Each structure stands twice: as structure tokens, then as C-alpha cells.
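Structure below; questions to follow.
For this depiction, one protein chain was excluded, whereas all remaining protein chains were kept in their positions.
Chain IDs A and B follow the sequence of writing; residue 1 opens each chain.
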Amino acid sequence: MARSVTTQRKTLNTVIAWGIGLLIFFPILWTILTSFKTEAQAIADPPVWFFFDWTLENYRVVQERSNYSRFLWNSVIIAGGSTLLGMMVAIPAAWSMAFVPSTQTKNILLWMLSTKMLPAVGVLYPIYLIFIQLGLLDSRIGLTLVLMLINLPIMVWMLYTYFKEIPGEILEAARMDGAGLRQEILYVLTPMAIPGIASTMLLNIILAWNEAFWTLNLTAARAAPLTAFIASYSSPEGLFYAKLSAASTMAIAPILIIGWFSQKQLVRGLTFGAVK
Amino acid sequence: MGRIVLDKVTKSFGDVTVIPPLDLTIEDGEFTVFVGPSGCGKSTLLRLIAGLEDVSSGAILIDGQDATSIPPAKRGLAMVFQSYALYPHMTVRKNIAFPLRMAGMDKAEQNRRVEQAADVLNLTAYLDRRPGQLSGGQRQRVAIGRAIVREPSAFLFDEPLSNLDAALRVGMRLEISEMHNRLQTTMIYVTHDQVEAMTMADKIVVLHAGHIEQVGSPLDLYRAPKNLFVAGFIGSPKMNLIEGDEARKHDAHTIGIRPEHLSVSSSEGTWSGVVGVAEHLGSDTFFHVHDTGLAETITVRVDGEISFKHGDRIYLTPRNDVMHRFDKAGDRLP
Partner (left out) sequence: MATKASRSAARLMLAPAVILLLGWMLVPLTMTLIFSFQRYLPMRGGFLDWVGFENYVRFVTSSAFWPAVQATLIIVGGVLLITVILGILLAVLLDQPMWGQGIVRILVIAPFFVMPTVSGLVWKNMFMDPNNGLLSHLWRFFGADPIIWLSDASMASIILIVSWQWLPFATLILLTAIQSLDSEQIEAAEMDGASALSRFWHIVLPHLARAITIVILIQTIFLLAIFAEIFVTTQGSFGTRTLTYLIYQRVLESQNVGLGSAGGIYAVILANIFALFLMRIVGKNLDR
């Protein structure tokens, strides 16, 4: 709305919004701050805010004692792998439904969505059993596959809504201009689809990174990603707040950054294109 | 060369027949306009010629060669789309050069042709911009540029002016007509706007529900519409169509008289009525006349200087030599 608002009103909005924003963000801020404190400072009453001896000690300890980088690496492989693998299946599927729709397209899309609604706990044991049979339990490849499958519907949907926005007339124009299927995909479709593909991948990495049902139940020591590593702090020994904070900060930092870049796409992806 | 023949072409989507068997010949160099209300199948017909849709049966011949199963790119036709369909990620130069690049033409020749086209279309200053930075009229020119560089045997236009504002539309209409005069290439132009059809066409094809109602030059259609549909569609304001006793006096089910073929008087005439709305265009004035004793409101077109006001009594006399008569089925009586 092109409308001038009184400065007073705007100031009031700003103060309230920033207050609420900081309140909501506070647990994350506090975690980050605590990760730089000593364990004693971390539980001090009254709490210490900014004026303490900032230390990187916790990060060093977390890495040394629990081999943090291995869990990080597992997370990277599982989230990245499931995303790449999923895209290889989802891009052709979404492409075909968006550009060569049939009478069944709508039903297929809705059915795919319904598989996403399947409660994981309902199929926990069968998957567990299959994983034991195939030797996939506590393996990165097994978890990568499962995460790919649970997020595949979202990937297809999101790509579908992006592809749908590419006007069919442009592809027809390319065809009239003499482009074959290969050239059409290479010179026209891909450049126009890249933003959509990129945001789909970002959202999927976030979802896979934070997934905490299958990662907790299908891994033990070898393939455990960060979600499972952090869960090991639920039965701690001694003072551990600062170390928990350091581990948590490292686990959420990459995703916070990716997430902030893909706010808009998040809405589209998580509502299956129903809200844009 | 670009002589296009449609031989008993049909198109159906599933159970729905959009185009029943249809024959049409478009001569080389002709400017043909497909006109009709929305949903009449005119765009579908164009897309069948382009090869963007498969025909359900029948054949399409381009320059005597059966093109029915030739893919769109190989038909030697160029198309200008309603939405312009420019490639948003390419500059104007690359957009125009795209068909040449696809044809594997060498870079120097590509550049020469692009620059020539840009010169003709006044696009030289914009060659390095992207479509998003251009106005509607400029985008339209880029789309035309992309079509002409290929030197196609025929141009296909799918309602190319419908996204432009009124003033620009008139300008582009002239430019396309001039282009046709210069290139003398076959052009097929789809529109729902009968003014565009009348002003641009050598030959108008009036379509209605997939059928061809009439084919002819603009003046043929104006002078001798074959049926009620064409009579009502061609001409602006619309022809007055009168049924009932008045029509029976002329041995017809319906008579048609164009608004410009009625003379007016303040004292005497065949019909007398009351002026409802008077639309003053300056050069002309349209009166909508009620209470004439006929069921229909009669529209009259007169010189802009003749003045009647709302509520004035007016007398109308039709010119019998240009009256159109139709039978019960809506077909023209001789």
C-alpha cells in the first residue's frame, strides 16, 4: 500500500515487532552465547549476558571427545545425498506432469501427497525389519534412501508448481524455432527452471537435515547424523550446558543460514503450492 | 512460397470434437485472418497448421507437400504468440537469433540478420536488454523479429495484439500490414476482433464452433454475409436484425440493415421512435432508438454534425437496396 504512515505509528510498530522477534529468537541467541562461556558461567545465577571471557574451548572439547566432525559428515552426506538422489527422480516426474499433463495427473499428484501423510510410526517395524534383512541398519546409504523417499512427494510437488509457472507457449515457441527435445531442455527449460530447482533442493536439505524420527531409530554409532548426536545429550554427566550449546550451535548454524535464504520457497514447499 | 491447404482436417480432444471436417486453401502471399468468438476453434486451427497439435484426421499440405506428420520445426513456419513467449533469460539479440542458432547458421550471418531485423523493427537500441526490461510493444516487436529472421514460408499470428493497449494496438496493426506489403509472405492471423480482421485481411475466414461460416474478402463479407452469424459478427456497430411482421413484409424471416444504411429525419420516415442513448464520436454519432414498434432497439450511424438528444422523436428510413434478408435457418436469401 503506497501510503504514508505517521512516524509515531511506525516507531510503535517497530518497537513491538522487534521486542517479539527478539523474544522468539532468544533461545537460539542464548544457546549461541552460552556456547562461548565456561560451564560455570553457563549456569551462573544471575545469568551472565555479554561480558564474560569468550572462549572457544567448548567447540574444541566437543570435537575431541565425541568426534563431532564424523556426525557432521554423516548429516552432510545423508541430507545432500537424499536431496541429489531425490532430484534425479523428481525432476523428470515433475517435468512430465507439468508439461504433458494427462487426465491422471491430478490424481497422481494427490496420491503422492498422501504418501507423505503416512505416519512414520505406523511403518517403523517393517522398515526396521527390512533394514536388518538388507544390512542397511545404521548405514548412511539406508538412511539416505529413507529420507529421499519421505521427501520425494514434497520435491515433486514443489518442482511441479515451479514448472507449471513456465508458460507452455515459451516451450512451443522453442519448438517452432527449431529446437529439438534436447535443445529445448538445455537452452530454454533448464535456465528457466534453475531457480525453482535450487529452492527445492534448499528446502529438501533443510528437511532432511532436521529429520528426527528415522535418523533416531535407524542409526546407532556409525551412521548417526547430528540429530542423533545431539540426542545423546539427553542423558548427560556433569556440567554440560556450554558443550551442549556448542554442539547445538554447530548443528543448527548451517541450516539457519540456508533457511533464511529460502523463506519464500519454504511456504510454497510446505503447503504443496496451496499458498504462494 | 507458402501455399497452405487443409484437407478434411478434424481435431477432437477425447470425445469432444473441436473441429469437424474442414477444408481451406490459403494462397501464397495471402494475408488470411481467422476470426470468430472465443472458443470457436480458431486458435486450435492455427496450432494444427503450426504442428503444435496433431490433427485427428485429414491432411495439411504446405506447398503441395504433405506436412501432417512433420514436426513444427521442420514446417518452415514462424509463429508469434499471444503472450509473445520470449525467452526471459536471453537478451533481445539472443532471442531473435535463437531460431538461427537452432538451424546451425554461422555466427556472422546470424548477427547480420539479427541486426537487419532490429533495424527494421526499431529495436537496435535494445538488443542487449532482456525481455523483462521492455514495454509490451517492444516485446511484441522482438517476437516479430524472432519470426522474420527465419524467413519462413508463412507467418502465424495468434492474437498478437490482445495484450497491448488500444493506441499501441492500432500502431502495431499498421506495422504488421506494412510488413506484409513489404515481404509479400503468407500470413495467417487469428483474432476475435473483427476490426483487426476487416482492416488487415486479404481474406477473412469466419469460424463458429469449429465450422467455417464464410470465407471471403472483407468487403464480400460486409456486403453479402452468408448467414446471420456472419451478419452479426462483421461490422461495427452491429447490423440491426429485425424479425416478425416487418421482416415478413420483405418475404424473409429476418431482415438485416446496417446502422449506416438508415437515413434519419425529424419529421418523416418508415419507422418512428425515441432516441435513447446518443454516442458522439465526433466524426460519427450512434443513436440507439427505442419505441419504434419493432421488438428490437435500432442502432443508427449518422454524420457527427446531425444532432438529436436523448428523448427526441426520430424517424428512420432503411435503404432497401442494401437490405439483407435471411430465411428461418439463418441463411441469406438471394
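The definition used in the following text is that a contact is a pair of C-beta atoms (placed from the backbone, for glycine too) under 8 Å apart; a residue touches a chain by one contact, two chains touch by 3 or more.
Note that this is a predicted model, so its numbers are computed, not measured.
Trainee: Specify the residue from the set A:I77, A:L113, A:I141 or A:A198 that touches the hidden chain.
Mentor: From the options A:I77, A:L113, A:I141 or A:A198, the contact with the absent chain belongs to A:L113.
Trainee: Which residue numbers on chain A touch the omitted chain?
Mentor: So the residues of chain A touching the unseen chain are 1, 5, 9-10, 13-14, 16-18, 20-22, 24-25, 27-28, 30-31, 34, 42-43, 45-47, 89-90, 92-93, 95-97, 99-102, 106, 108-115, 117-130, 149, 152-153, 156, 168, 171-172, 175, 181, 206, 209-210, 212-213, 216-217, 226-228, 230-231, 233-234, 236, 240-241, 244-245, 248, 251-252, 255-256, 258-260, 263-264, 266-267, 270-276.
Definition applied: only the chains that are shown with their structure count from here on.
Trainee: Using the touch rule from the top, collect the residues of chain A that touch chain B in their complex.
Mentor: Of all residues in chain A, those touching chain B are 167, 169-170, 172-180, 183, 187-188, 191-192.
Trainee: Residue numbers of chain B touching chain A in their complex, please.
Mentor: Within the complex, chain B touches chain A at residues 50, 52, 71-74, 77-79, 81-83, 85-89, 98-99, 102-103, 146, 150.
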